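A protein chain is absent from this complex, but the other protein chains hold their places.
Each chain gets a letter, A, B and C, in the order it is written, and its residues are counted from 1.
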Amino acid sequence: MKQIKGINDFVVKFANVNGTGSASANHLFAKAIFRMGIPVSPRNIFPSNIQGLPTWYEVRVSSKGYLGRRGGVDLMVCVNPQTMEQDIADIEPGGYFVYDNTKPLAPHLKRDDITYFGIPLTEMCMREFKVPRLQQLLKNVVYVGAIAALLDIRFSILKDLLNDQFKGKEKLIHPNVRALEMGYQFATENFSCPLPIRLEMGGNDAPHIKESNHILMNGNTAAALGAIYGGATVAAWYPITPSTSVIDAFSKYAQRMRIDPGTGKKNFAILQAEDEIAAMGIVVGAGWNGARAFTATSGPGLSLMSEFLGLAYFAEVPVVLIDVQRSGPSTGMPTRSQQSDILAAAYASHGDTKHMLLFPATPRECFDMTVQAFDLAERFQTPIIIMSDLDLGMNDVMSPPLEWDDDYEMDRGKVLDAEALDTVEKFGRYLDVDGDGICYRTLPGTHPDKGAFFTRGSSKNEMAIYSERGEDYVRNVDRLLRKFETAKSYVPEPKTHPPVEVKKPKSRKKLGALFFGTSASPAYEAVEMLAEEGYPIDTMRLRAFPFHKSLDEFIREHDVVFVIEQNRDGQMRQLIMNECHVSPDKLASVLNYSGIPITARTIANQIRQALDLESANVVKLHPETV
Amino acid sequence: MKQIKGINDFVVKFANVNGTGSASANHLFAKAIFRMGIPVSPRNIFPSNIQGLPTWYEVRVSSKGYLGRRGGVDLMVCVNPQTMEQDIADIEPGGYFVYDNTKPLAPHLKRDDITYFGIPLTEMCMREFKVPRLQQLLKNVVYVGAIAALLDIRFSILKDLLNDQFKGKEKLIHPNVRALEMGYQFATENFSCPLPIRLEMGGNDAPHIKESNHILMNGNTAAALGAIYGGATVAAWYPITPSTSVIDAFSKYAQRMRIDPGTGKKNFAILQAEDEIAAMGIVVGAGWNGARAFTATSGPGLSLMSEFLGLAYFAEVPVVLIDVQRSGPSTGMPTRSQQSDILAAAYASHGDTKHMLLFPATPRECFDMTVQAFDLAERFQTPIIIMSDLDLGMNDVMSPPLEWDDDYEMDRGKVLDAEALDTVEKFGRYLDVDGDGICYRTLPGTHPDKGAFFTRGSSKNEMAIYSERGEDYVRNVDRLLRKFETAKSYVPEPKTHPPVEVKKPKSRKKLGALFFGTSASPAYEAVEMLAEEGYPIDTMRLRAFPFHKSLDEFIREHDVVFVIEQNRDGQMRQLIMNECHVSPDKLASVLNYSGIPITARTIANQIRQALDLESANVVKLHPETV
Amino acid sequence: MSYFKPKFRHPRLPVNALGYTIADYDGSISTLCAGCGHDSISTAIRNACFLSSIPPHRIAKLSGIGCSSKTPTYFLGRSHGFNSVHGRMPSVATGASVANRDLIYIGLSGDGDTASIGMGQFVHLIRRNVNMTYIVANNGCYGLTKGQDSATADFGSVSKYGSPTPFEGIDLASLALLQGASFVARSFSGDKEQLEPLIRAAMAHQGFAFIDIVSPCVTFANHVGSTKSYAATRAHLEAMPLDFVPMREEIRTQYDPGTTQAITLHDGSVIHLHKASDSHQTDDRNKALMSMQAAREEKKILTGLLYLDPNTQDLNHTLELATRPLNSLGKDELCPGSRVLNSINEGLR
Partner (left out) sequence: MSYFKPKFRHPRLPVNALGYTIADYDGSISTLCAGCGHDSISTAIRNACFLSSIPPHRIAKLSGIGCSSKTPTYFLGRSHGFNSVHGRMPSVATGASVANRDLIYIGLSGDGDTASIGMGQFVHLIRRNVNMTYIVANNGCYGLTKGQDSATADFGSVSKYGSPTPFEGIDLASLALLQGASFVARSFSGDKEQLEPLIRAAMAHQGFAFIDIVSPCVTFANHVGSTKSYAATRAHLEAMPLDFVPMREEIRTQYDPGTTQAITLHDGSVIHLHKASDSHQTDDRNKALMSMQAAREEKKILTGLLYLDPNTQDLNHTLELATRPLNSLGKDELCPGSRVLNSINEGLR
């Protein structure tokens, strides 16, 4: 039998039952690889329930630094009988299967083309540990020990991690280390370790990762830190997966970093609202009153917030919203990832509205863009929506370290204080003094005589007086468009990489690929795969809406541009069609919307198919046929 | 001085203060013209308040049957000193001005190019009537009498109308008739009546109107009748202008037509909900339970309903929503009209959603399409949104009479009753048995053993069992797309008129115009104006989303297509760009979003400008430059 | 997965008046945490429906979102169910109820679903007196989103998150009472004897029946400090046992303080109350409210049937709805026809 080979380049997947403590053991595994200096990206695939249902943990190891999903599984660790049949079927030919053989494997689960490693996990734990809870829990650690031997993980790193993890609860270290050792020992004694797929310390061929001293963290924590560093003082929210941990992390850091040293009081307020409408209302009220305020939510919450988003747009109130996207529509799949709130966010609320969106792709960007969101919100006096997703928000992602420039100054935008008001001859809240569509605002309580005005979601003239005159209305909403235009040069510009060189290109067409957020990593990988096959594809990673001018150029310069995204309807493609002047022939959709993050293989396959068709008719690249 | 001339072809505008009873007097005027057999279209332009602010009533008279706004005012009747300056400025050169000269006109209000008719309205009424309320109220009737003389309205028709109006309150007839006579007499005695602009009985050169025995009614009432005839039994709503009168009318008719003759009980339920979320929830619950249910709302309500719309889409529950659009965003201008909820409605809610929309253009269509909406909702098990607007919903519009085919049978869609269930071997709620994307449903309580299932907004498999499997999810949402595709041949197809013939066309380009709803009337008029100038323009009136295949053809067959709509962002153009495969070069926006309905002149002007540019560069027709 | 469906049916399983066995009232296997209070509520509902001999398909189950709102999948598999959106089940239930007045409606909600996001709809549902049984599986926390405090969490109670709740908990039962609910009860998920008859009574009541059931979340709120945990709840229970007897089995009729009271419900069935304290009267709204407030001040949870107005007028009556369900009406009843339309046209000329 041919076995899969490879050093620092494979996919391991764990199949567990949720509520059994597997997540932390699996994390131990991934973190150890990270500590070995090897690019790794773990993903938790969990059900929308608390206990007893199937859950998976997929770990991509890639010396080239590919952090997206590749597709396929090389080594499967399955301790969940509910899903074993499918899990075994999912293994690549030549792959490996680790399982609890306390009970023998059913004969129909035998495949000829994979290698089986039975470990009597239950039996070993029953024998070794007395407390039932530990018997259950430490099974997970035993298999981690075993695959550490199979894959050649440095054992001391695992021990160090356990020591770190149980600091303060030293009593727990011993049984955990024991369990690790049991697994390790069992594997070395019973299997020929290491496998043809294995790890090698420091095996990192990705220069950008090697150089930057990467960290391993999830996007939600990074966004929360962004809110801390960006000076957010008011957070209002309503619990919803997968955005809840943004506020959990904000709360944790705020408790540590935002206590007034003199009084012990809090330089922040966190309000768990009664629902998302209220959460957004609180943020609107705080933003109006000059505090940096934000909320975090997911799908259903975004829908509920839409009336308030329209108010904030039209009344011009700074608001920051972190939308950690999950699978829609409706309740959809709450614990699955998608990029499918794009149109709902961009055009949230009735009437003519357009909202500014940011698309982070890494924890580092979650941090940076959250800081930036507060600046943009105050500069443009409008909602800024950060479009993260479950994949980025809730998984540990290798990321360049967070960086902070101590010279950073908050951009509070055009706010007139009492002094400024004294010098202003005539204050009109909606006068476009600078011609950029952005007007000057004042905060309540600023000045005894000047600058007070009425904020409203209804039409007004430039002096903020209620008005139903068509001219006033049109002047105002046209200015809002002007403001949106101004924003184009303030928002993060798209990223282009130097094109991959291809010796003998197979296509005469100039090909491009557009993507954003969590589609970026697998997209880059797919592009490199295709480059090797003779298809040079230029890339552009979008980072914000409104789109930068360079997007138009990019599209103009290419014959076909693939828009890679994780939703059914090609929403980013639609947004581009709406906002840029592009022939639809040029934009071909590459889509995945199964709820599980898109893989490099899926992207490459779809592009390959499209390129095959291309010779016949470019118009066919329209998503309906791709 | 040149005076404007014309028989049965002019614009009269009344400038009043709201809460003074002017609306009914002005309506008397318009209705009298209607009874003279002359095409007329009155529009009430009123403030978002109850008493004391400016309000206008604009009456278009057009023997050719143009029912949209033309632009400009030929005869202004102004009894509101607050707005007099602007009102006078708005009169066309050669026009006429009627005012209350109890107090003399300020000298700066004098124009050389218009004719003034001062009538001492206040003085006359103070002299004639004793009760203060009548003194105030009947001023309006006096000026109607006066312009009846000026424009040659048949006096007996006015008297008949008063008799109709005050049936049951006969005491009021006399003073009203007296006031009419006073005005009539004053005008005949003091002015040379009739004016060069005037009416002539039966002066109707519009064959389509002449033939069809038109009625005068507003769209909201027509929609309400549609709900009655369409078999709606549950109406849930929350008051909001301009949709409130849909339910008012439904209630009125239901009280009359839906009382069970045996028991005196109600064959309908109307629930004033606590807000729009609840209103939509009630409709969803009733629709799930097999009743035909609907709600009516406007902008902010639509935003609030978005979460439930997503549920109804994904859980596949029939729902009818009548969105009477007003000016957004946010509270916007509640008593002004726009067509600006198109994107918000089409893509309501997070995740990948698409909703079916209907676009009525006349009261007759409000009626027909509401009936049809119930059929479509049950056939497609999804929300149907009727996109009306204030202009159509709240104004009296000349319309072909409502027609009813007594052989009509409700299309209850694919519902299995107990008998059917008995014969079905395996019932799966989301099995696409017929391959059209539409599955069979059952209603609660139908069968003791079979057909029960769980409805949910989360992902499920074909047997309606909760599922987080990617395959189940994808199969399901792809089927929803298939269903949407099926709908294309069920929804009302677009209307094309035979092209206007042009002898010597000035342009070699094939020109087209797309429009819908209240933009249609002025668009047809503009197209005829331009035809006379030598520009033949083919037209297509859209009536539904998803778009019919003929839209693609229409666009393909033309070089430039003008998309005429009443919003800032060209939302229908965007929807077309998203859903059809169209080059953006082809679609040029013609827009008005001042809140006052678009005029034929505005449309013609924008198209003219575009055509001037056209020779230089067709790409310039993109809305940013048009 | 704490509640397993029996694999096969015992041939001599007892049957109810309609000939159904209890298994005919089963649902799917629960996916809640082992030991979750909510599962006991599912069982109690199943048992109540069996005992009251309600044909399962004549029941409709509605819920919002949450662990508690998932439970309708786990009982009455032959009934239609609707797991709607978070906090908005009241409106969906209202619509369903007017669409078909002939079904029996059970609404299942959580404290997050009802007391937070659903507060507005809950209050208005009560005001409309929709004919349904509305159960809140009240665990003082948001189970499904991992244990955040809900608005019913008691002041000072400590969730898994660690910091004590700084706000007073909302008492849904007294709120329902003040807002005019005609049937208000409270119980404890682990108290089968009290729960089943309460549910049967609620279903027999012609109007809005509210049952607030303290239902501990074993995963997130079962530890000292949380006054809604098993341990804390047990200590604070002041039980008011209650027995339900459908008319054909009527046994007791007398009611004096300290003893038992028979109350005839609107459908003719009778419930029997045991009154634990002299001061509690189920027919006096204000007194009931005050008893509850008094218990609350003593940090006790008063359980049992707290208030009942058997002569209430439900929404179907208020709306003067036809006796035939609206969803069963056809063209003949609904469509006035062309003649009427022509006369309407006439009036518009």
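Everything below uses one rule, namely that contacts are C-beta pairs under 8 Å (C-beta built on N, C-alpha and C of every residue); 3 or more make two chains touch, one makes a residue touch a chain.
In this text, all values refer to a predicted model and were calculated from it rather than measured experimentally.
Listed by label, the shown chains that the missing chain touches in the whole complex are A, B, C. For the chain left out of this panel, the touching residue among C:53, C:318 or C:342 is C:318. The chain that is not drawn here is touched, among residues A:96, A:268 or A:313, by A:268. Within the set B:3, B:49, B:188 or B:583, the residue that contacts the chain not displayed is B:49.
Of the options A:112, A:170, A:409 or A:501, the residue whose C-beta touches the omitted chain is A:409.
The omitted chain makes contact with just one of the residues A:446, A:486, A:507 or A:605: A:446. Contact between chain A and the absent chain runs through residues 34-35, 213-217, 225, 228-229, 231-234, 236, 257-258, 260, 263-271, 273-275, 277-291, 293, 307-308, 311, 315, 401-406, 408-410, 442-449, 452-458, 465-466.
Summarising the interface, chain B meets the missing chain with residues 19, 48-53, 238-241, 244, 272, 274-276, 300, 330-331. Those residues of chain C that touch the chain absent from the view are 116-121, 123-124, 127-128, 151, 166-168, 170, 174-175, 178-180, 286, 289-290, 293, 318-319.
Keep this in mind: only the chains that are shown with their structure count from here on.
Centroids of chain A and chain B (each the mean of its C-alpha atoms) stand 44 Å apart.
Note on chain placement: the centre of chain A and the centre of chain C lie 40 Å apart, centres being C-alpha means. The multi-chain contact residues of chain A, meaning those touching 2 or more other chains, are 48, 300, 330-331. Chain C has residues 83, 85 in contact with two or more other chains.
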